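This is the structure, below, for whatever I ask next.
For this depiction, one protein chain was excluded, whereas all remaining protein chains were kept in their positions.
Chain nomenclature is as follows: A, B, C and D, assigned in order of appearance, with residue numbering initiated at 1 for each chain independently.
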Amino acid sequence: MTADSLLFFILAAMTVGSALVVILASNPIFCSLALAMAMISVAGIFASLNAWFVAGVQLIVYAGAVMVLFVMVLMLFDLKDEVRAFSRGLVSGFFKIASVAVIGGVIAAAVWMSTETIFSTAPAAPTVNATVATKQLADLLFKKYLFSFEAMGALLLIIAIGAVALSRIEGGTHADK
Amino acid sequence: MQAEFLFAILLLAPLIGFIINGLRWKSKNYLLAGSIATGAVAISFIAAVLVVMKLFGADAPKAVTVEYFKWMAVGGLEVPVAFVIDHISALMVLVVTGVGTLIHLFSIGYMSHDERPSKYFAYLNFFLFNMLLLILGENLLLMFVGWEGVGLCSYLLIGFWFSDKEKAAAGMKAFVTNRIGDAGFLLGIFTIFFLLGTVSFDEIISKVAGMPVEVGWSGPITLAALFLFIGAMGKSAQIPLYVWLPDAMAGPTPVSALIHAATMVTAGVYMIVRLSPLFILAPNALHVVAVVGAATAVFAATIGITQFDIKKVLAYSTVSQLGFMFLACGVGAFGAAMFHLVTHAFFKALMFLGSGSVIHAMHEEQDIRKMGGLKKYLPITHATFVVGWIAIIGIPPFAGFFSKDEILWKAFSSPLGHKGLWAAGVIGAACTAFYMTRLMALTFWGKPRFDEHKTHPHEAPPSMAIPLIVLAILSAIGGFMGIPHVIGEILPGHPGNWLEHWLAGSIAAPAGEAHGSAIMEWILMGISVSIAGLAALLAFSFYVIEPDRPKQWAARLPGLHRLLENKYFVDEFYFERIINPLVSGSKALWAFVDVNFIDRATFVVGDFVRGMGSTARTLQTGNMQQYALYISIAIALMFVYLLEGPKRLAELFGG
Amino acid sequence: MPINDALLNVGLSHYLILSALLFTLGLLGVLLRRNVIVILMSIELMLNAVNITFVAFSRYSPTANMDGQAMVFFVMTIAAAEAAVGLALATTIFKKFREVNIRYFEHLKG
Amino acid sequence: MGRDSFEITVNIVKMFAIFLLMVQAVPILVWLERRGSAFIQNRTGPNRVGPLGLIQLLADAVKFLFKQPFMPERGVAPLYYFAPIAALIPGALALNAIPLSTPIKIEPFEMLGQMWGPYTFLFQGYDIGIGIVFILGISSLGVYSILLAGWGSSNKYSLMGAVRGAAQGISYELALSLALVGILMVYGTLSFKEIVDAQAGPLTFMAFGKEYVIGALPNWGIFYQPLGALIFFAATFAEANRLPFDLPEAEGELVAGFHTEYAGFSLLLFYIGEYGHMMVASALLATFYFGGYSIPFVSPEAVNAFWLAKVDGANTAAILTAVTHHLSLLVRVALFLWIFIHVRWTLPRFRYDQLMSLGWKTMLPWALANVVVTAIWLWLGHRT
Partner (left out) sequence: MNSVLPASASLIPVLILTLILLAFGTVIIVGTSLLGPKNKKNNRAQMMPYECGIPGIDTTDSKISIKFYLTAILFILFDIEIIFMYPWAIKFMDSIKDGTGGYMLGAMGLFVVLFVVGLVWEVKSKALDWN
């Protein structure tokens, strides 16, 4: 095995393993920590694809911010192990797993069948270093996708306002007057 | 600097001002709100100047166009968000942002005692943004967005003091009346799209370039032109849709100056000038435009003679002047229309602001019968008002003379013109001179007719005085950009008609020979000036020398006076003959058709849908995971279908 | 494709299959778990799977372009916004019921 | 990693050595802290064990080794035991990504009857192209060890301290990362090496299209970004949970913060993490704003030539050159570490609301202002 493929398989194993813990662990805190692990592994996968800046952002935003929020909220709620972590229903459970299996299988099959025809599997050797690649990214973000970029700014503003407003709600819709 | 950048600043500065003031709408800090708004418009003005500069020079482009992004693409219709400054919109954008800046500045002083200055300035900025959309939009749809936007702002600002029921009603009236026009405008856009398959000005003009002139009334271009003119009628207050404009004076006076005199109401004229290559192909439509314009010019001017509200007088004057512009458009003198639009923006904004200053000084008194002798109290306002007065009645060399005279001359000499149109114009001009002099006399001259011990009129603060002075200067010299050839020839250095030269490539001219000679032009010019002068003298004698005479005349001609004083009973007519029948007809329809047929039908449909719904309701449990399950089943099926799953499986197992 | 080859030459399909696996796991989490917060986390997992696809296509496209990476930025922003609002909602539910079972969201219907 | 066994071995040993550099700094720093605080507070401090009390820490370490490790009864074992290990990772990973000196170029040489080389060894664990972003990402993971410790201990004071620490850390991370935007704008790169290289020579700057050179000053980032440097430095205090920002371990309110329930060597691991964080911060400060490992006005080539003249053998000279530059960096790092210690014993602790409002309402806006001013200044200066 070459170093590159070794790296990929290690990272992939870490990602899938963590993801399995996320959906199987009964304690939500462990779920969130496993998800943080998965995020870090995905950052590694981005890096192995030479998307260094995206990997860094993945670390900072997902692992360093979003998952911290999850962990903090779970600690805030002080949730214990769940007696019944999974939803009930034999029939619907069967349908759920079946549909997921079909989707997963079909995606995998589609990938398997078609990648050869899309383009060759060997990527072009990296020709620019991370800083230059990041500059190319900036070129895209601020020229081609400028509108989306500014829209993102507006979205974040709205979310900031909305989050504060939501956190102020005292009761729910069922609160008695 | 890059055009994209400048256009963005030009358009976004008022929008940002609107957002800032809109977000702090509760604030009562009129100075801060006003400064933000004025600053925003001033930035916009500077950007406009910088863009317009690109049009100068020997090898300058004919137009600066930027396209930001695609707005919509529906079938054959592709509408980009694109803006253009060419020689027509350059004039308009400079006037709108320039005069707009001055009026914003004036508003700071005028709104200093108001309860909601931030809201006011936010609306004002938003208006300006929409106006710029209207002017700069590169296609009819973008123009329509601005068109509706200014209508909305106009409504909001007329009804700005909505706690007064009448003022709120005035806003409503303006909105509803404009809707009629807008319907026409939309039909016009549809017709054009149906006809030419595009809504872009550039493409419209290049597509109609080779078309023959249409004869008769039923041609598609004539139809489109007439529809568009209906839109213009609504926005620019022409007979029969002018009724909203006098009532619109319920809004704050700077609003009247900005929206209902200088900018928004001229949008109709602008639109026709913009599409002049289209209109020129429909002479019959142009005849309608000319006749409506001339009729409005005379009609509104006669009403103006008997009004006592200072702003109403100016409002009718505006309607009348707009009539002049349409008259110019109608005879194919689009350049003259633009010229009058610009000079009118200067002097009418000046007079409105002056009246604002008077109203402010008189503590919200608007009745000129209760004024008089204000000359000594308000020297600056008076001096600037005099400039505006001379300009509007058309005494050379002030701005109004040049533009009005060019319209009259074109009405006479153009191949589309007619002596009758010229005569109507002269009568309108004479009436204008009469009522403006009357307004001056009753407001500023003579003896004070208010209690000098109770009311102490005070001169405007600098923030109000500066715009007045600037506009007065512009009203005085604004006419020199369009000096007629006959005058230019006798002046030293032979200055040409700069405006005509500027607009030459952008607007269309009617085919055919102009009739009339230089001598003729001099004679007509003399006639119109002397008639206006005589009318002014007459008014002067009526209202200053012998103040009793108006009453005697009113007694002598009671019928005419009543007719004029009640504005020809048009509002009453509309109410009795159009609105009431509509209402009672609708009621009858409701009682019979609605209850018996439509309601029945909807009930049946409703019951059916409800039955379906309650069946389907069992699926909607509120359990989100079930919803997710439905989604995933659907996705799975979709994938199987897309990948031709059964076929492939068959291949796999079948061999 | 011989196994040895698949182990040695990591290519686009490897990343895509990994992404599909991750996406499927995330979907399972969404469908099966009861805890709202875990469901949100599973959604994050799915979004990450999509991001892997974007970056992989960006890397393996014949005309080396960065559009895929730019998209990842937007997906991440959306994901963060979704997490922020989702958790705010979960907190509101928690304050009311002292539990974050997805079932409690049923009470929100009209 | 390397082409042959020698290179691979050296690279792995190098990483471990840099990690050990961080570990061994802890006793020295703790000693310095205790002696320094005593000096500041006019006391003697530890002076019994060894000369100047230098052996004290060794004795402490031995004591730590033999303490009884235990977990509180309701603690969550995996988290409780993993937290101190996790505390090591961010500091060590980050320190290895910073270039600590010039690369060493080794000419071919003979060893064990075989020719080896040539090699180029970086004086850092690994060179990651997006260095700055990598370090920000890695150090943002530091929050986890705090949260894990707090939760794993199942002690409400630990948890409170942990959540406080996390909130504080992330609040100041904003100001910190925003302060770096200024530096990125000035140098236009994410790589540490290029930033250090850009700081060579005399101070040169552009203003309104003209270039100015001030020969007396080195071309350091601090002269371009004084406000940015200040905000960065202040924010690192909060990031490292040092006084005056050590609210997570405020004794008066929270017993001992998130590591209340820790004792013995696992407590020491937290300290290693914290001091590692300080070292990373100091090294970053030196790299961004004080020329990194460069020696002012002296180019690496000149240093190499100096050593070539002194000793024979190009490889020895190369190693000595790297060591010289490394010392140049260490001097700065030591200075900043001393400032860390000095501040701790000089300034009083903030109240929590003051701390948060300082971070959000003072430092964040100032950092933003710094970005805006820098952008406009650069634009005006370099516009053609």
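Following the convention adopted for this analysis, a contact is a pair of C-beta atoms (placed from the backbone, for glycine too) under 8 Å apart; a residue touches a chain by one contact, two chains touch by 3 or more.
Remember, it's a predicted structure, so these values are computed and weren't measured experimentally.
When the full complex is examined, the chain removed from view is found to touch A, B, C, D. Contact with the undisplayed chain is limited, among D:33, D:173 or D:274, to D:173. Checked against the full complex, the candidates D:149, D:163 or D:295 give a single residue touching the omitted chain, namely D:163.
Within the full complex, the residue among A:25, A:47 or A:102 touching the omitted chain is A:47. For subunit B, the list of residues touching the undisplayed chain reads 1-2, 4-5, 8, 16, 23.
Residues 1, 11-12, 15-16, 19, 64-74, 81, 84-85, 88-89, 92-93, 96, 125-129, 133, 153-160, 163-164, 166-167, 170-171, 173-174, 177-178, 181-182, 184-190, 255, 260-261, 264-266, 269, 352-353, 356-357, 360-361, 364-365, 368, 371-372, 375-376, 378-379, 382-384 of subunit D touch the missing chain (whole complex, contact as defined above). Against the chain not displayed here, subunit C makes contact via residues 73, 76-77, 80-81, 83-84, 87-88, 91.
Note that in this section only the chains that are shown with their structure count from here on.
With each centre defined as the average position of its C-alpha atoms, the distance from subunit B to subunit D rounds to 66 Å. In terms of their C-alpha centroids, the spacing between subunit A and subunit B amounts to 54 Å.
The distance from the centre of subunit A to the centre of subunit D, with each centre set as the mean of the Cα atoms, comes to 30 Å.
Looking at subunit A, one finds that residues 53, 57-58, 65, 76, 87, 96, 99-100, 103, 107 touch two or more other chains. Within subunit C, the positions touching two or more other chains are listed as 27, 31-32, 102, 107-108.
Of all the residues in subunit C, the ones that touch subunit A in their complex are 7-18, 20-29, 31-35, 37-38, 40-42, 44-45, 48, 51-52, 55-56, 58-62, 64, 66-67, 69-70, 72-74, 76-81, 83-85, 87-96, 100, 102, 107-108. The residues of subunit C lying in touch with subunit B in their complex are 27, 30-32, 39, 102-103, 105-109. Per the touch definition, subunit D reaches subunit A in the complex via residues 1, 76, 79, 128-130, 133-134, 136-138, 140-141, 143-144, 147-148, 150-151, 159, 162-163, 166-167, 170, 173, 177, 189-191, 194.
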